[in-house]
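Can you read through this structure? Questions will come right after.
As you look at this complex, bear in mind that one protein chain is not there, while each of the others sits in place.
Up next, chain A:
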Amino acid sequence: MRRVEHVMGFPVSVRIDDEGFPEAPVDDLFAWLREVDARFSPFRPDSEVSRLDRGEVLSPGPELREVLDLCEEYRIATGGAFDVRLPGRGLDPCAVVKGWSVQKGAELLSAAGARRFCLNAGGDVVAVGGPWRVGVRHPEHADRLCAVLDLTDRAVATSARYERGDHILDARTGRPATGLLSMTVVAPTLTEADTVATAAFALGAEGVRWAAAREHCEVFAVDAERRVLRSPGFPVVGTVAA
């Protein structure tokens, strides 16, 4: 079964290959993502994130605490390049919320008995069962791919400037990160893949090595000079390299 809905401003596509899988858990998945949008969006004045930022909530709830702890973990790991609290701007944990919430959504489907499915949230993919063939969009051509991955029980996320412009800032300088054209990370969970990809993009050229050095993370990056860099374990198919 397949379904596509739009949540948080991006499309979420679900494909479940288990025969006769019911609709209800998929309804639950989308309900969860809408709940996350309502609670954690910095663009909604009444969200938990906005109220915490205004000091109306003194202590975040357990789920927001989990998100903020992840944000802090990556801020430290990147030496401050990745930071959801930029000077002069409101708290914006979107970079972590997306991967984290979609990963939890995938776990809802697994808990409901889905064994082979693929969840694509605006370009971030959780592949359960498999193998799934996942194309990586070419950073300069929307209708082309630059790699095809073979994924089973893993997730992949890409950070780049081509869809939303210079939206990722290097918090060390406060300026847009421009060292890379695109940064794709494969990891066991989307929580990790998405956050590592964004944090590495914020780091710029040095982010490639930083991300590749993380246990269980495989990277595929195109730098500003259009050079392709990938870690040896990056699960590409269709590549012929000596």
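Basically, a contact is a pair of C-beta atoms (placed from the backbone, for glycine too) under 8 Å apart; a residue touches a chain by one contact, two chains touch by 3 or more; residues count from 1.
Going forward, contacts and distances are computed from a predicted model.
A.B. asks: So which of "Betaine-aldehyde dehydrogenase", "Transcriptional regulator", "Heme exporter protein C" or "FMN-binding domain-containing protein" is the UniProt name of the chain that got left out?
C.D. replies: "FMN-binding domain-containing protein"
A.B. asks: Given the contact definition stated above, which residue among A:Leu64, A:Cys118, A:Ala171 or A:Ala199 touches the chain not shown here?
C.D. replies: In the full complex, the listed residue that touches the missing chain is A:Cys118.
A.B. asks: Identify the residue among A:Arg51, A:Arg85 or A:His138 that touches the chain left out of the display.
C.D. replies: A:His138
A.B. asks: Would you write out the residues of chain A that touch the absent chain, in ascending order?
C.D. replies: 2, 4, 6, 9-11, 13, 15, 98, 118, 120, 122-125, 127, 132-139, 141-149, 156-164, 182, 184, 208-209, 212-213, 219, 221-222, 225-233, 236-242
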